[in-house]
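Following: one structure in structure tokens, then a few remarks.
Here the complex is missing a single protein chain, while all its other protein chains stay put.
By letter and in written order, the chains are A and B; residue numbering begins at 1 in each of them.
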Amino acid sequence: MSSPTESAAVQVSPDGQGSTPAGRSSGDPDTLLQARGLCRTFGHGSSLVRAVDDVSFSLGRQEIVTIVGESGSGKSTLARLILRLLDPTAGSVYLDGNDVTSWRGRRLKAYWRDVQAVFQDPFSSFNQFFTVRKLLRRSLSLSSGGAGTDGETQMAQALEHVGLSPDEVLDKWPHQLSGGQRQRVMIARALMLRPRILVADEATSMLDASLRANILNVLADLRRDYDMTILFITHDIGQACYVSDRILVMCEGKLVEQGPTDDVIFNPQHEYTKRLLADVPRLHDSILG
Amino acid sequence: MRMVRFTPRFWISLAVFLAVVAFGVIGPMFAGDKLGENVGGLYDPPSAEAWLGTDDLGHDIFTNLMFGTRTSLIIGMIAGAVATLIGVVIGLLAGYHGGVLEEILMGITNVALAIPAIVVLILISVALDFRSIVAMAVVIAITSWPWTARAVRAQASSVRTREHLDVARLSGASTWQILVWDVLPYLLSYIAMAFVLQVASAILAEAGLSLLGLGPSNSVSLGIMLNWSLVGESLRTGAWWSFIPPTLLLTLVAFTLLMLQSSLDEVFNPRLRRGQRLARPTAGSGAALAQVGVVTEPAMADVEEVPTDGADTVATGGLGAGPASRSGSGHGRETR
Partner (left out) sequence: MSDLMTTTSVLLRANRLKAAYSVAGGQIVAVDDVSLEVRKGEVLGVAGESGCGKSTLGAVLSLTVRPPLFVLGGELEIEGEQLDLGPDKEPPREWRGEVVSLLPQGAMNSLSPTLRIRDFAYDVIRAHRPQTRRDEALDRVRQRLEQLDLPARVLDCYPHQLSGGMKQRVVTVISGLLDPRLLIADEPTSALDVSSQRILIEMLREMLSQQMIGGVIFITHDLPVLNTIADRIAIMYAGQIAEVGYTSDIINRPRHPYSAALLSSVLVPEPQIRRTRVRGIPGAPPSLLNPPAGCRFHPRCELAMDVCRTEVPPQVGAELRFSRCWWAEQHPDESLEVGG
């Protein structure tokens, strides 16, 4: 395992291979996605809720960035804004320097060739009337549209990459698969489109503890094998600590702290981050002393 | 596709209904020539020649019954199908799109619901010179679709927030594809039940109209038979064979269809089944999903129940996302 040889700005990824510098500027050629002043409110008048309040950040190539927040922090709303499944009430999203905030129709589909997602619930993410094959085929139509044998190979490749055997799962219905398998299928579905950014919204929260590390490993390896950037959303700062290069901490819609993982976890600046870390149960020293 | 298990009640009600259909479809094929024929005196009691006696024109009531059943069933089915179709289309569009479209469509639906159907039916029927069977069916359908529209809209509205729709959008599916493949299949059970109910209520609506003399022209239906027996003063003369058979048959059909509908409900919702309890291998206390959030905020994420169907999934009871997010955003726990 290599250790950081440069300043604290350099991070070591989980398997010790490669490192990515933290902190980006918009002019940086490596910046892939940028969020500027994103806001999203719900309701109006006295019942107005600011789910996302002036959030700005950027994602670079082959980075793993985690957004950590508790319930009500707005992290999932932020994920949907980035995925363009929801429109912001203010602010913009840039991909490769292009303002995608108001893209619709065909341009939105083009956006989804670059940005894909895996969601939290491995059961309700599936249409229970589709077999795995039908689900994956649908994704094919969005990508270069390879049907026939070319499509079959693409599907098989994606499944194998996430550790599933195509013969075993392609013709199964969702309820015949385990939760871990379902999440892997979802990752494979996203993979087939070869996106440049994969948003994993609490993708491991509904899995058993012993499976989480495996799924996180799959996601982390994607960075290297598919030249992908991963945006991971979670409430679990332990998982964030394991897999990320950079961490963004959200609290009540605002981004209160961001920085390289080691900095945020072992040298937090903001009060909220400090409290969050203090409250997390540990294995090797008790929070209650 | 998940295997649906049909209950005994379903098979029984289906069998009875099919028997009635057979009566109305096959029967007339054997007795076609007897319709409208004078087989005896006026209001003859049941005998060997006329199993259910004759009516006030000397026609065989049993034959009338068979043809009448056929007509009533046809009108019921057509009206039921048309009403269900209109209701599904409107409910689907309103429920899926939401917003202004939903407001408009639901406004129309509510108005249609509020208008007393019987008044509309009477007015339209009076306005028509010749009332064909199909025309009657359509007339009945256009006053009974609102109920289905509301039920379908409610369901579509809840399906709209499910995660698999997001996945479909991200996979590049168009709105139509999503409606047909991702929303409609989840509504099929409701649509089936709605259709059965629509048929039952259409049959009764037709009977009511016919009783008032506004039924299909130049036809025999169960309601028309009742109308004739009223007009022919069979109640006063005690010719029970004139009004009891159609009444019984109407009751039988309506009851059977209602039982069919409720047994379908049991089929689609196994939790409602009485008697045989299927034990699901859950590890103890119920798989309730929890959503945590600061509840004082107005727009809370929904709570969704996760099926306990095998898996290594963990229901931690959600550390849900912010307000108004989709309903799957909390974590749920499945314990095996």
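Heads up, the rule we're going with is that a residue touches a chain if its C-beta (ideal position, glycine included) is under 8 Å from a C-beta of that chain, and two chains touch if they have at least 3 such contacts.
Just so it is clear, the model here is predicted, and its values are computed rather than measured.
When the full complex is taken into account, the listed residue touching the unshown chain is A:211, out of A:211, A:233 or A:249.
Among A:44, A:106 or A:284, only A:284 touches the chain left out of the display.
Among A:59, A:115, A:140 or A:237, only A:237 touches the chain left out of the display. Across A:71, A:116 or A:258, the single residue that touches the chain missing here is A:71. The missing chain lies against chain A, touching residues 1, 12, 14-16, 70-71, 178, 180, 208-214, 216-217, 235-242, 261-262, 265-266, 275-277, 279-284, 286-288.
By our rule, only the chains that are shown with their structure count from here on.
Chain A and chain B have centres, each the mean of its CA atoms, that are 45 Å apart.
Within the complex formed with chain A, the chain B residues making contact are 1-2, 162-164, 166-173, 181-182, 185-186, 291-294, 297-299, 304, 306-307, 309-316, 318-325, 328-329, 331-334. Residues of chain A touching chain B in their complex: 42-43, 47, 49, 51-52, 70-77, 80, 83, 85, 109, 112, 116-117, 119-130, 135, 138-139, 141-142, 173, 175, 177-180, 182, 186, 189-190, 202, 205-209, 211, 235, 253.
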